[in-house]
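Excluded from the complex is one protein chain; the other protein chains are retained at their positions.
This part shows subunit A:
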Amino acid sequence: MSTETLNSAADLRAFLHGLPGVDQVGAEERAARLASRSIKTTAKAAAIDLAISMVDLTTLEGADTAGKVRALCAKAARPDPSDASVPKVAAVCVYSDMVEVAVTSLAGTGIGVASVATAFPSGRAPLEAKLADTRAAVAAGAAEIDMVIDRGAFLAGDYGKVFEEIVAVKDACGSAHLKVILETGELATLDHVRRASWLAMRAGADFIKTSTGKISPAATLPVTLVMLEAVRDYRTATGRQVGVKPAGGIRTTKDAIKYLVLVNETAGPDWLTPDWFRLGASSVLNDLLMQRRKLATGVYSGPDYFTLD
C-alpha cells in the first residue's frame, strides 16, 4: 500500500530533480561539528543504554548457521548475561531463510525479527523473485523487511521502476514494516541520497536505511544527516513520520553516540526512540557493553569478557 499513487514517471522525475541540492561541504562540516560534542557521565550512561536498545543485531553472512542465529538471539535478549539491567536490543536482522529460527528463538522476548529480502545485497533479480523472497520472509514471521533498491535503475534515471518496485514490495509486506536500503555507498553524491530518500518515502517506506554493510563506504555521518533532514522535511510536508537506520561501519560507542547527537539535532527528539531510529550493526554492541561496564566498575574492560558475535 503506497501512501500516494504515481501519476507519471515524469512527475516523479520533475519532483526529485526539483529538490534543493545538498551543500556537500556544509553537510560534512555540520556532521563533523556535531560529532565533536562531548557526552560524559550520566548523559553517556543514558546514551549507551539508548543505543543498545536501538541496535538491530545483524548477521548477514553466507556462513550463517541456525546455531549462530540462535546464539545471536540469546545475545539480543540478554546482551550481558552477568547484568540484567542492560536493555535488550530492538531487533535481530537475518537472511530470509533464517527468519524461522530467529522467530522461534525470540518467542516471548518482545524482540522483532527483521529480514533482508529482494535479492539482498545487490538487488539484481527479477521482480517476481524479489516479491517471493519478501513473502517467504513475512510468512516465516518477520516483523520487518529490509529491502534494497535497484541502484542501477536509480542511477540510470529510471525512478519509476524503483518506485514501482518499492510499492510492490510494500504490498507484499502486508503488516510487516518496510525498511528501504538506499545503499548510499553506490549513490555517489548527497544529491542522490536526498532524491533516493524522498523517492523511498513517497513510495511507502516505513524506514530508510543507509546501507547493506557489504559496500564501503557504509553508513557515514553526512549521509545520515541528509537522510534525517529528508525524514524531518517529509513529516512537515505530509504529517507521516519515517524512521532512519544507518547500518554498517558503526563499531564504537563513540560512533553510536555521534549518531544519537545527529538525530537529536537534525530530526529532533521525536526520532530518539527505537521505533524511529535504529543502528544496524553487530560489533558495536560489544563496545557498548564494554563501555557500560567501564562506567559501572571504573576499570577498562576487554573483549575477552564478552561473546565473539
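One rule holds in what follows: a residue touches a chain if its C-beta (ideal position, glycine included) is under 8 Å from a C-beta of that chain, and two chains touch if they have at least 3 such contacts; residues count from 1.
Note that in this section contacts and distances are computed from a predicted model.
**Student:** From the list "Cytochrome c oxidase accessory protein CcoG", "Aldehyde dehydrogenase family protein", "Cyclase dehydrase" or "Amino acid/amide ABC transporter membrane protein 1, HAAT family", give the UniProt name belonging to the chain omitted from this structure.
**Tutor:** In UniProt, the chain that is not shown appears as "Aldehyde dehydrogenase family protein".
**Student:** Would you mind spotting which of A:Val25, A:Ala63, A:Ala84 or A:Val299 touches the chain that isn't drawn?
**Tutor:** Final answer for the missing-chain contact: A:Val299.
**Student:** If you put the missing chain back, which residues of subunit A would it touch?
**Tutor:** Residues in contact with the chain left out: 298-305.
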